[in-house]
Every structure is written in structure tokens, then in C-alpha cells.
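Below: one structure in C-alpha cells.
Every protein chain but one is kept in place in this view of the complex.
Lettered A, B and C in written order, each chain numbered from 1.
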Amino acid sequence: MQTATQIPTDVSFLEYRKYKGIFNWILSTDHKRIGLMYLYSMMTLFFVGVALGLAMKLELIAPGKTIMDAQDYNAVFTVHGVIMIFMIVIPGLPAVFGNFLLPIMIGAKDVAFPKLNLLSWYIYILGALLVIASVLFGNGTPDTGWTFYAPYSFKSGTNLLPAIFGAFVLGFSSILTGLNFIVTIHRMRAPGMTWLKMPLFPWSLYGTAWIQLLATPVVGITLLLIILERVFGIGVFDPALGGDPILYQHLFWIYSHPAVYVMILPAMGAISEIIPTFTQKHIFGYKAIIGSTLAIAFVGYFVWGHHMFTSGMSGTAQYTFSILTFLVAIPSAIKVFNWISTMYKGSISLQTPFYWAASFIFIFMIGGLSGLVLGALATDIYVHDTAFVVAHFHFIVFGGVGFSFFGAIHYWFPKIWGRMYDTKWANTGWLVFSIGFLALYSPMFYLGMQGMPRRYYDYLEEFHAANILSTLGSWVMTFGLVIIVINLVRSAKHGPKAEMNPWNGKTLEWTVPSPPPVENFEEIPVYGEKDGPYEY
Amino acid sequence: MEQTMIHHDSHYDPEASKIGMWLFIFTELLLFGGLFIIYSVYRFMNPDAFHLAAKELDTTIGAINTIILLVSSMTVAMATSAIQNKNIKLTQILLGITVVLAIVFLVNKYFEWSAKFDHGIFPGSEHLINDMSKGEILFFGLYFVMTGLHALHIIIGMAFIIFVMVFVAKKKVHPERYALLENSGLYWHLVDVIWIFLFPLFYLIT
Amino acid sequence: MSNEKHHIVPYRTYIFVLLALIVLTFISIAITHIELADYTVAGALILASVKTFLVLTFFMHLKFDKPYMRIMVGFVLAVFLAVIIITFLDYYYR
Partner (left out) sequence: MYILANTTHASNMVEGVDKAFLLILGVSFIFLIGLTITMLVFIYKYNKEKNPRATQIKGSNTLEIIWTVIPTILVLVMFYYGWAGWKPMTKPPKDSFNITVNSRMWNFTFEYENGKKTDTLFIPKDKAVKLNLRSMDVIHSVYIPAFRVKQDVVPGAEKFLWFIPQKEGIYELFCTEYCGLNHSYMYNWVKVMPEEDFNKWYVDTTQKAMAVVDSPTAAGKRIMTNIGCFACHSIDGSKLVGPSFKGIYGGQRTVKTGSDERQVVADDEYIHRSIFDPNADIVDGFNKGLMLPYTTQLTEDDVKLIIEYMKTL
């Protein structure tokens, strides 16, 4: 930071060297490099998670033992859930694209606290290592599910301490990122960029950051209590000592429900950037989208009980949570309507990011609408903890967040690496992936309605057929993923050079060279009276 | 809402670090908030046991510690005024008093806890598990967790203030640039606010 | 870059606030000796909230900060309060 004046403005952030070799990365406080470091570490973990997911599907291809024992299966879905939730989709878009793009999109040279930003990455890595340590060392991989429900979480003899502590540490990383973003947005917007001229992706990060800040500490303390419970037997949630296991669930979901909006809001933000660019049109209902972002963030804080409809809460709590859950669905509906309306009378160019965005809308609708089934009392009691829930959250978490992530990476790829990918392969990858996705998760809706419980290592013969289809789908989808990843990795190195603004986007990141120089802007841009993020 | 008076010419933005500190304080509040939720639920479920158990705690020590924290909060707050008045010496004295008071608080806490331990009251102890009702076990579990976590925050806050004192001595924190001092004060007040609630909840409502 | 000069709080203000806080502490100790039954908890919490309010406004300078700070603090406290109330919808009606 102190060397600001000596940093050249014409060298791209990828080429700039200050230290030797790898230290250029791991000591860098440049928000762009930190974003990429998150991307690379997440990708590594992500492949582990995917492999575990595939292993589960392989196990479930037939009843009885296929490739592993019950204990292994339980460990596999636990680690799969912990990795995917705490390490991939919660930090996902904010840490990767938020870090890379937020300062550029609001016309700043960096985030408000660059060193803290780097520290967050280290904390993230520490948390990830702790979770991995719980797998590799000690007496048995954790087997509680990612929810760590009491009292099983202190009855289980497995190596839970490092895993829970890891989740706790990952929470801190997320808090610090959120803190950094809020301050950045408050203090560092370009002159003239009023709140209502800020692009929608930063807006979604702003909403997200508040959730991260206010919800994460609650799960932090809850996980800490589980640790203390296991180590000292203090008895806060242990029914044998007077505790109430349902209170654990309340505290866990007070965080973990808002956390699902931590995942989806930035994803929605990215979609709200892609659609105007590829329709070459001002986004429809800019203010409505901002309003719905804030409404989701706010109301989403008060619906956690819908994960506990069968736990034996009071009736009053049950229907209050049910009605609040339905209310939080409305802002999502508003967004969908606005996105589709943006396409009306646009000039749509069908490129890879737009394919991802349009399929995002489709998949997100399925996931979200199935959430309505879960939000209604009678039906949730029927499908709670069945494969239906598994289908719901895969559709929305990784159908939603994953599709948006891939859309975003194809959209900002030329900006980040300064090169273009092969469009043909990218589109093929998208198609294979989407087909595989639908084949993988749609059968789970059916299984859930039939009554197959989740977290089942073994199942009755009547559930067999749908499981076979699902497993086949998982292979197709992985094939699609391989195509996408190979194409992107190859192009990042060897693709043809990209222009500054290949899609004719109007937000600020398209006004700087690709890849952006170290300090982003030679001169801080100034927004005039007429300027705005989507003025085509 | 705040106006767009954004300073790009300098990297020192006291307003930014102050917002940052406040946001951090919010997370701390919610961290304890989780514990307060647990406390209130269990108190609601076991009113009589909590009543009995609270009688075991010594109101006098609690009250003394409350006063100590309140005074120390004032001294930190005054330190901010002192540095603005360019009175470095007074600043250091006030911060020093704060640290001393923090230590006294911890010493008190130490004696209080060890008295409990001597009575056989500690998490997982035989006395607790065999002779006490479930509500009492919960009360003492929460007592140790909450006061323990609070004591940890006292230690962190103290370290923060000592760190600031060093910076003041090195003139890195000075009348034109005192955001760090202000932030350490904010943190210290947070610790105070939490105690303001812990004290009646554990020592008073018997 | 604090060209807009900060408001310097006189020491006197702090001393008054401290005195008020100590008085409130003694009041809250005193009322626990009176039998108020169910209201003991409420009384203690109200006094603690008043004390917190004083600390926030004066010691933590909210009075002298820009209004959006106050809005944020109020918002956070309101969210927390709402969470407690909603949690009690379960326990109170169970």
C-alpha cells in the first residue's frame, strides 16, 4: 500500500513481480490475486467434494454394499457436505468474484483492508486443513452429517474436534471477508457513484456481507459449545445433563438458513450482470432487484425453523416459520420476473455465459419451487429428511450457485486472464453438464415422494430404479464438468488474446485493460449525473 | 444515508477503520448473543434451579468487578479525549489505569473461579453431576462458558490496549491519527457492555 | 485525513456518565432484595439496557458519530431481539 506511487500502471496484475516465485502470490495483498488464490484452492477442494459425491452415487446404484461400508458412507456424506457447504458455496462467489471484481466495479484500487483480506485467505486455508486433518488422522472420519446435530455429535467416537473447529475457523474467514466488503462499499465507491448507481453484483455482495457478519457468529459459538461439550462435558445440549438438543438445532439453523442466502445472493448478483450485457439492455426493475436482495437478506434471517418442522417445536412456532418461509420466496420470484422481462425486446446474443444464465433461471425455478413444498407444513412433514430435500438443495445450491458460478467464470474469463476460451467446447460442456444434472437430481424428487429417507446407505428394492438413473446422470455430468474445466484451463494459458470489452458490457470492469493492471485504474473514474451501470 | 465524501488521496481513512471496528463488534455481540439465547431459554425452562444456583455466586465480587469495568471504560474513553487534546502523557496514564483495572478484574475472577472449584463445582465434576439438578448443571455450565469467554475478551482487549500504548509511545498513534486508540476503546466498551448483562443475569436475579 | 474536526468530549461528561452507571448498578442490586417476583428479571434487564444505552451513546461516541452508525447499531440490536422473540415462539408455547 505504501508503495502506491511506484507501482506501474501498465503492467497487468498477472505479470507484476514484487517477490520471488510463489511469494508473489501468497504474500500479495492485491485483491485480484487473492481472488484467484481462492479460486485455485477452492477448485482443489471442489474436486475432492465431487469425487466423494460420485462415490456416494456409485454406492447407491444398488441396494446392499457396492463399494463401501456403512461407516464409510456416513463419513463420505459428512465430508462431502462440509466441504461443499463451508468451503465451496458459502465463500464461493464472494471470495472469488467478489474479491476480484468488487473494487473494480465500484471504481476503487483495492478493498478497504487489503492485509485483512489476505489474512482471510490464510484463515480459510487453515480451516480447510483442519477439516482435512480430521479425515486423515485420528480414530475415524467424522460421521455426523454436515449439521453436527446434538446429541449424536458428542456420542460419535470419530475424530470430530478438528472438523468442527475447522468449520468454526472457516466462519471467521467468511466474517472478515464480509466486513471488508461492507467497509469497501461504504467508503470507496468512485466519486459520483451513489448507492443507486452501483451495479447489482456489488449490491448483492453488500446484502450477503451483512448476513455473513450477523449470522456466522451464532454458529461459531454453537460449534464452540459442541467442542466444549465433547472436551469438558459441560452439558449445554446433552439431554442427560438437562440440555435441550432442539435448542442446538435452533442455533445451528439461525446461521445455516441465512447461509443459504449467502450462497445464492451473489449468484443472483452475477446473473443480474450477465443478462443486461447479453441482451444489450438496461436491466429491468433495477430498484426492485436491489429491494428484493435486501428483503431476502433481512427476512431470510427469520425463517430458520423450517428445517425443524418435525423436531417437535411448538405449533405456534411451526406456522410462524412456515408463513415467513413463504414470504421470503416472494423476493426471489420478483427477481425471476425481472430477469425474464429484461430479455423482452433485447438484442440477445447467444454466447456461453448467456446459456448458463438462462439455464440458471430454469434450474433455480425448479429448486425454488420445490422449496415451496418444503415450506408448507403438511408437505414438509411428509418429505422432510427424504431424498426430496436432497434434490431441492442440489438443484438450488449447486444448480443455482454452480450454474451461476460457471456463468460468471465464462463471463469474466477474458477479463481475468486476458484470453478467450474455445466457445464450441464451452457450449458442448454446458449441454452435457445440464443433461447430466437433470438426470442426476430429478430422480431424487421422485424418490423423496416415494418416501426414501436421506443419509441412507442402504435402501429397499422399491427405490432401485430411480437410483440407477441418478447414478448414470452423475457420470454424464462429470463428463460435462471435465470438458468445461479442460477447456478453461487450457485457454487460460493458450487461448487467443482477449479485448478489453469483448461483450460490450457497461460496468466499470470493462473500462480497464484485460487483465487489469495492478492498481486497476490509472485514474479513478468519476460518475456524472447521467452515468449509470447499465446505460446502453 | 452517508454522503459520498470519499477520500482517495490518502490511505488513512479513520472513518473506514471505525466502521470496520463496529462491524467486528457486531459479530462479537452476536457471538455472545448466541449464549444469551441459550441462557434465556434454559432459564425459562428451569426457573427454580437457576434461582437456587445463582445463590451460590458472590454478589459482592460481582459488584466490585462491575464497578472496575465501568471505571476502566471511562478511562479509555477519556484517553480518546486526551489524545485529541494533544496530551500524550495523560493518554498513557489513562490507558495504563485501564490495563491495571483489567488485571484486577482478572485476579478477582481467578479467586472466584477457584473458590467454585474448591467447592467441587466445575464442568463434569462429581458434585455437579451427582448432587445437583439438571437446571443447576446448566446454570454452572453456562456460567463457566460465558464468564470464561468474557475473561478471554478481557485478555484480548487488554493486549489491544497495551499494543496501542506502545504505538502511542512510538508516535505511530498521535493526535492526528488516533483511530487505533479509538478502536481499542470501542472494543473495551464492548467487553464492558457484555459484562453489564452478565452481572445481573448470573449474580443478581436470584 | 480527518479534516472535519472530531468533536472532543470533555472529561466532565465521562465522569457524569460513570456516576450514573454506578448509581444504576446499585439500584439494580437493591431491587433484587425487594420481592418483585416475575418482575425481577424484567427490572434487571431494563436497568442493564439503560446502562448499555449510556455506554453506547457516550463512551462509544454514537452521539457524536454520523447518523448511519446509529442506524446500523439499532438495526443489529433489533435483528437480535427479533431472533430471541422468534426462538421463544417455540419455548413459550411448547
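Heads up, the rule we're going with is that contacts are C-beta pairs under 8 Å (C-beta built on N, C-alpha and C of every residue); 3 or more make two chains touch, one makes a residue touch a chain.
Predicted, not measured: the structure shown is a model, and the values here were computed from it.
**Q** Please provide the labels of all shown chains that the missing chain touches.
**A** A
**Q** Given that one chain is not shown, which residue among A:43, A:136, A:196 or A:381 touches it?
**A** In the complete complex, the chain left out is touched by residue A:381.
**Q** Considering the whole complex, which of A:240, A:468 or A:526 touches the chain not shown?
**A** The single option touching the absent chain is A:240.
**Q** Can you work out which residue in A:288, A:472 or A:524 touches the chain that's missing from view?
**A** Looking across A:288, A:472 or A:524, the contact with the absent chain belongs to A:288.
**Q** For review purposes, identify every residue of subunit A that touches the missing chain, sorted by number.
**A** Touching the chain left out of view, subunit A contributes residues 70-71, 74, 143-145, 149, 151-152, 155-157, 239-240, 244-246, 279-282, 284-288, 310-312, 315, 318-319, 322-323, 326-327, 329-330, 333-334, 336-338, 340-341, 343-350, 358, 361-362, 365-366, 369-370, 372-373, 375-382, 384-386, 446, 449-451, 453-460, 536.
We take it that only the chains that are shown with their structure count from here on.
**Q** How many angstrom lie between the CA centroids of subunit A and subunit B, rounded to a whole number?
**A** 35
**Q** Could you give the separation in Å between the centres of subunit B and subunit C, each centre being the mean of its C-alpha atoms?
**A** Here subunit B and subunit C have centroids separated by 14 Å.
**Q** Please list all residues of subunit A that touch 2 or more other chains.
**A** Within subunit A, the residues that touch at least two other chains are 214, 250, 254.
**Q** What parts of subunit B, by residue number, touch at least two of the other chains?
**A** 1-2, 13, 19, 26, 29-30, 33, 37, 41, 45 - these are the residues of subunit B that touch more than one other chain.
**Q** Residue numbers of subunit C touching subunit B in their complex, please.
**A** 1-2, 6, 8-11, 14-15, 17-18, 21-22, 25, 28-29, 32, 40-41, 44-45, 47-48, 51-52, 55-56, 58-61, 65-66, 68-69, 72-73, 76, 80, 83-84, 87-88, 91-92
**Q** Of all residues in subunit B, which touch subunit A in the complex?
**A** Per the stated touch rule, the residues are 1-2, 4, 6, 8, 11, 13, 15-17, 19-20, 23-24, 26-35, 37-38, 41-42, 45-46, 123-124, 129, 133-135, 137-138, 141-142, 144-145.
**Q** Please output the residues of subunit B touching subunit C within their complex, sorted ascending.
**A** Answer in residue numbers: 1-2, 7, 9-10, 12-14, 18-19, 22, 26, 29-30, 33, 36-37, 40-41, 43-45, 59, 63, 66-67, 70-71, 73-74, 76-78, 80-81, 84-85, 176, 182, 185-186, 189, 192-193, 196-197, 199-201, 204-206.
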